[in-house]
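Pasting a structure here, questions to come.
The complex is shown incomplete by one protein chain, all other protein chains being positioned as in the whole.
== chain A ==
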Amino acid sequence: MIWVDTLVQGILLGGLYALFAAGLSLVFGIMRLVNLAHGDLIVFAAYLILMGVTLLGLPPWIAALIAMPLMFGLGWLLQSAVLNRVLGKDILPPLLVTFGLSVALQNGLLETFSADSRRIPAGSLEGASLDLGIVTVGVMPLLTFASAIIVIVALNALFYHTALGRAFRATSDDAVTAGLMGIEPKRIFAIATGIAMVVVTIAALYLGMRANFDPSIGPARLIYAFEAVIIGGLGSLWGTLAGGVIIGVAQTFGAAVNPEWQILAGHLAFLAVMLLKPRGLFPRAVD
């Protein structure tokens, strides 16, 4: 029954990767922008939550709740002041700008918080587990996975059942015509990046509570997130969850065979999906 256990742990790990990826998927879906600083922004948010916990003595959940509007504001500002200026037909300028932002964030965090590994203390939750008969699962991975589902359900509801979501989809289809409908595409992009940063904060909470982090781990989180988005099919949020689960399961099975194979197995699964379905598992009809 070891393999059932491995499968369940892998699926739950996929929840974390889906959380990493959901913000990236949202932003790509709306403005065709790949934010190379996404992983570093997750690490940044983790430090923000950590400061709330250590400096203000708040429980991590409350610290994350306070960090969410701050990160929304940061995302809004980043999009309106920087990224909106470089979005255009040429995809290279936004890539270069977000790459630069990634380097600046890493070094800024290194300067401020040193290279020491940190962790957001989660108290009794850290080691808590549930016995489900065949398998025993950690409460923290279960919460992570549940949060990923909630985030994706919420983003889908926003996307398909609100006026803002209609504006998101219309702007993604045709920004000029959206303008004729009274929608300011740049404002829509700023809101979208703000929302992506709220999701980033949720991802950061679990990243920081589940394992150690330091200023250098952002780019690897970006890779997992990016692979999850690509496997799922660009712009599909449920596809992103599936992509995260595929990487998570591949990693835990890889690790079960040989601990050194964990990361490699995830990347191999990504390559395998790309070979079989180059547009991902759930590509959007229009692209």
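Worth a mention:
What we mean here is this: a residue touches a chain if its C-beta (ideal position, glycine included) is under 8 Å from a C-beta of that chain, and two chains touch if they have at least 3 such contacts; residues count from 1.
In the analysis below, contacts and distances are computed from a predicted model.
Per its UniProt entry, the chain excluded from the display bears the name "Branched-chain amino acid transport system ATP-binding protein", taken from "Formate dehydrogenase major subunit", "Monosaccharide ABC transporter membrane protein (CUT2 family)", "Branched-chain amino acid transport system ATP-binding protein" or "RNA polymerase sigma-70 factor (ECF subfamily)". Set against the missing chain, the residues A:Gly57, A:Gly133 or A:Gly182 yield one that touches it, A:Gly182. In the complete complex, the hidden chain is touched by one of A:Ala167, A:Ile191, A:Met209 or A:Val273, namely A:Ala167.
Against the chain not shown here, chain A presents residues 163, 166-167, 169-170, 172-174, 176-184, 286.
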